[in-house]
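Here is subunit A:
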Amino acid sequence: MDGEDRSKETVGSDAVEVDWSRRSFLIGTSSVLAASAIALFESSNIAKAFSALNGLQVDSGLTKVYQQDYYYIPNQMTWRVGTPMTLHIHNLSPTHFHEMQIGRGGFQRDPNYYTDLRIQFNEDFWDGVPVTIKEEHAVDNLVTNKAIVTSIPKPGPWLITAPGNGNFSPTLRPGGSISLTFTVPNKPGIWEYGCFVQGFIHYADGMKGTINILPA
Partner candidate 1 sequence: MAARTAMGSAQTRSDVESRIEQRKMRSAFAIFLFSMSVPYFMMINVRYIMSGGFIPPALDQTTGAIQTVLLVISLLTAVAAVRRVQQGDGRGYKRMTDVTLFLGGVGTLMQGYELWYHPLNPMSHYGETFLATVGLSVVMGLVGLLVLAAGRERVKRIGVTPERQLGYELSSWYWVFTVITWVALYVELYLL
Partner candidate 2 sequence: MSVARIGDAPLPLRKKQIMPPVIRGLLWAGIGFLVVNCLVAYLLDPQYGDPFITQPSVVFGWIAATAGWLLGIGGLENVLLPSFGITVTYPEATGWRRYFAYSTNHKVIGIQYLVSSTGGFFIAGLAAMLMRIQLMGDHMWFFPYAGQYIETVGIHGTIMMFSVGTVALVGGLGNYLIPMMIGSNSSAFPRMSALSVWLVPAGIMTVILSPLLGEWTTGWRGYEPLAQNDPNGILFYYLGVLALTLSSLMVSLNLTTTILFKRAKGLTWNRLPMYAWGILAVSLLNIIWLPEIEITFILAVLDRVVPLPFFTAVGSPITYLELFWLFGHPEVYIIVVPAFAIWMEIMPVMARKPLFAREWGIIGLIFVMMLSGFVWAHHMFTNMRLTEMLPFSFFTEMISIPTGFAYMVVIGTLWRSRFRMTVPSLFVLMSMFNFLIGGMTGVFLADPVINLQLHDTFFVVAHFHFTIIGGMVFTWLAAMYYWLPKFSGRMYNSKMGVLGAIWVFIGFDGAFSLMFIQGLRGMNRWVPVYPPYLQGINIVISIFAFILGLGFLFNLIHIAWAMKSGKKVQENPWQSKTLEWQTTSPPAEESFAAAPVVTGSFYDYEDDDESFSIPTTPGPVSM
């Protein structure tokens, strides 16, 4: 505050004067502050700018999707019809279950509830798609719906094949993961994915993303 005014009164008896450069001090502290501010408020915008610089990247082969509280990394993907893919979903949350539903066409709402509670997408991306589960860890349940599921890990109690349990969705425990291998079906267009556990709170808090499926 008033440091400059007092410099003259400071009379020490040290033979050595400490000196450090004002410039490195200012640059160092302000860059740390700027980095913190960017990390807090602007990281997603900067990430978007970087991915825009790289042009349109079509995912193929092993694609990793991380689940956090409450967002996906990445939250936008581009697929191409007919590409063989392995979708590796990993829940990095320390406390929360997460799922990943892919769909479009608006939401099914809970009629028993008096608020705008969305429970799943109207159209399920996985309808009629052959999927192979390569590996799993701490999967709470996997509703198969109308997907054609083959599981390489011994099907545990987590596989729910009975109809009427909602759309295809792997629900992962904290730290859990699952690998789904499939060929992108011929369903081009914009698809959304999201997490609907805990009554839609995760989706409402930003746990959603989009997939742009390009025609073959």
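Candidates were picked such that all candidates are chains of the complex that A comes from, given by their letters.
Note that a contact is a pair of C-beta atoms (placed from the backbone, for glycine too) under 8 Å apart; a residue touches a chain by one contact, two chains touch by 3 or more; residues count from 1.
These numbers were taken from a predicted model, which means no experiment stands behind them.
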item	value
Which of 1 or 2 touches subunit A - same complex, any copy	2
Subunit A - residues contacting candidate 2, complex	1-7, 9-21, 24-25, 28-29, 32, 36, 39-40, 68-70, 90, 92-96, 137-138, 175-177, 204-206
